[in-house]
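One structure below.
Selected chains from the complex are presented in situ; the others are not included.
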């Protein structure tokens, strides 16, 4: 996960210029259309925007899901057909958008990040999801191919829950709910890693674990940045007086808001825990240095004076009376043993052992 | 106490799906019903929800206390009988809920954490308590078995205080008051530990105490997270215009609010104190390293030059005039003693002793 | 000064239960009554609450000062006589109350901390003062015996200033003013200590000073906690529309508010200064370790190579030509002196001296 970037090559272009700013992709964008009403369900896949015709007065709900936003021409055509402001289209193409929601008279535009934990690389994959909600239609634009809305599609198909009987506002809620739920999965992965490293740190603090913790801290920092604006975004649905959000459904957005707050709470907790782990690492490392110092000091303090004594009697002076004494050698040994024991006692009292 | 987790296995399910997300439990949930009015008191235990009949117009107050929320079917039935929104039921079953209160037309829904200090494991046990308050009924859902409302039940039975003469709002207040009072007990335990470690740290700073302090800091961090939202929760009772909270009883919630602020104040103080203790530990450790360094330096500085002198006269050159001198050996001893004393003076002046 | 504690033994009791929560005291509570009007002044001491009779329509102001709150029965009787809510009485008895003010129809209840610097123990003594202000009466409850209002009493007796011509609101202001003024005295003591340690630290950084600074930091932390809520408390008097506070006297509370802000400003400054002192201590200590390291390194670096040379010529090989040379011994001395001087130069250039 990288800090959000912007469109270097767009500076100076008129606003509303449709330029795709993400990683270049070449596959053709598939458009999936799901039409449903309480009684009916129909799903079709197309790549030709001209095929799509909405009878605006149709009682059925039309959900268009595009798995790619790198075809600015296609996005442009959609914009024309559904009368969407150029700035909105620009925001859809710019894959480094900050999460936000804008309320227009005929539709609502929301953009946020789908975050998925990649087990292979142990990192977070980020994908931008833009949503346009009208009276009886909803566009969802995914940045990458993939089937993140699979479960939701099944729920509609099997008419599980009340989704078929509700309007586009409920469908929007369902999509946002899936995205926020994915944040929780991410947090669980983060939590598992934090817990794992916590145990490892106590047993064996090494530099690799520290680097991994710094990495997690950074991931968490970027996660934090994707999640905080979602709070504002969801709270605007609660407070809006847009006619597209029915009063009786606001309770669902309130529930979503509670979940978002919980995500943010946990992000903040992990932030503190990770800082605590780094502190703990330094504590353990510091303790180790201390221990090393003590060994050095003990060995030096014991042997340096003894070596000095040995040095004394290694001198070659002609007249050194002790050298002639018969038991002098053993006497020196005795002296050394006594010195040794005294120093051991000293260290014991100092609690260096 | 763990960071709040969420329902990994629920992602993609329709909202309002009743799935229990806590630790699996198998005991049958007991429902305790306490019916009381100023004149009467009746207590019965049942496990069959169909037994319970509320005459909504009854002047008696009905308090249903369930010691377990792992039976989603039972919770579902209650929801049907008392016309409770599916999202509320979902929140009751999800034991990782953030403390909050929702005001509905016919009832109030509050959820918060009961925190109890476990003397055996020296850790904090957390239990979710959900409450639904209607005109003449109150449901309390405990996550675990246990008798945390024992004292309250006795107060009702013995009609101590004015609880029998008051409505469900006062009963709700009494329950919240017990929960907040338990936070104080927790804080006292925390405070006792902090004080204990403070004394120990000055006498004997070791790694175990530090790890324990880090543990306390973490507990305090999670405690903080459970308590902060309670402030918002209680303040909403003060400001509500719900008809279920009588004007004259708002003074009790104001009092409760004062207590909550006091809890938060203390949590913040312990946070600062614990950070201070960690700093103090590092200070003491640093001082110890310093002391070790000094011993090493003193010993080395004294004996290395002396050993050098001994080394000089241990050389085997043919022509070394000093070796022949009669008192040379004693002269060298004299030199060494003088050097020794000079260095001792030096260290004294540097205040290394 | 300890972190604020709560009533462990009260959990589960009905609210409004009158239980004293402070340190047990046994002396009988004395009640001092001062009656005054612009023309008259009368002072009596009693221990019997039944003696006290207020003619509510009396033009005189009645100030009851109780030096103790450990007699819950007495407090209960006062509550009955003056129609005071049970929760207020409970707050008076609970000596760990957070500073606050509550406005009722017939009286105002304020509680805050009197903080006095104890010169003997060099610590802060904390005492809770509760005040109930009615139309023509004022109750002040001190937690401990002592005569903190001595000067105020004299001002009333001698009719100095306009206190005799003003109502109970002005009397309340005068009491609060004394309490806030005591905060300033406290801050001066704190400031004097900070200044003293600042000088000492530069001259002689030792562990005792550091521990004292940590102590001061803690005192300041707890002081901060007692003072911050007073700001809110006083500002409420400025904004209140209670009839008990006359419009023309609000200017006095505004002045008091300015003083409180100034106290808080200074508390925050001392907080920063104390953190700075701790940083300075570590700086000085670090410098000392550095110095010790340098001495060790200089001595080792000079003598280890010299000792090596001496060791070489202490070897007993049969064929060592240098040993036979006549001036070899003096040559070795020359070599050593040169090495010694080179190393001294090296250290000089490295600026280790």
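General remarks:
Every chain is named by a letter (A, B and C) in the order it is written, and numbering of its residues begins at 1.
The rule is simple: contacts are C-beta pairs under 8 Å (C-beta built on N, C-alpha and C of every residue); 3 or more make two chains touch, one makes a residue touch a chain.
Nothing here was measured: the structure is a model prediction, and the numbers come from that model.
Total copies of the shared sequence across the full complex, per this structure file: 5, with 3 shown.
The rule we apply is simple: only the chains that are shown with their structure count from here on.
Here the C-alpha atoms of chain A line up with those of chain C after a rotation of 145°, rounded in steps of 5. Two copies of one sequence, chain B and chain C, touch each other mainly through non-matching residues, since under half of the numbers at the interface are common to both. Separation between the centroids of chain B and chain C, computed from CA atoms only, is 26 Å. One simple way to say how far apart two chains are is to compare their mean CA positions; for chain A and chain C this gives 43 Å. Shown for chain C are the residues in touch with two or more other chains, namely 314.
By the touch rule above, chain B contacts chain A in their complex via residues 3-8, 10-17, 85, 87, 91, 96-98, 100, 102, 204, 207, 210-211, 214, 217-218, 221-222, 225, 278, 282, 285, 288-289, 292-293, 295-296, 299-300, 303-304, 306-307, 310-311, 313-316, 320, 322-329, 332. Against chain B, the residues of chain A that register as touching in their complex are 150-152, 155, 160-163, 173-174, 177-178, 181-182, 184-185, 187-188, 191, 202, 251-252, 254-255, 258-259, 261-262, 265-266, 269-270, 272-273, 276, 279-280, 283, 286-287, 289-290, 293-294, 296-297, 300-301, 304-305, 307-308, 311-312, 314-320, 351-352.
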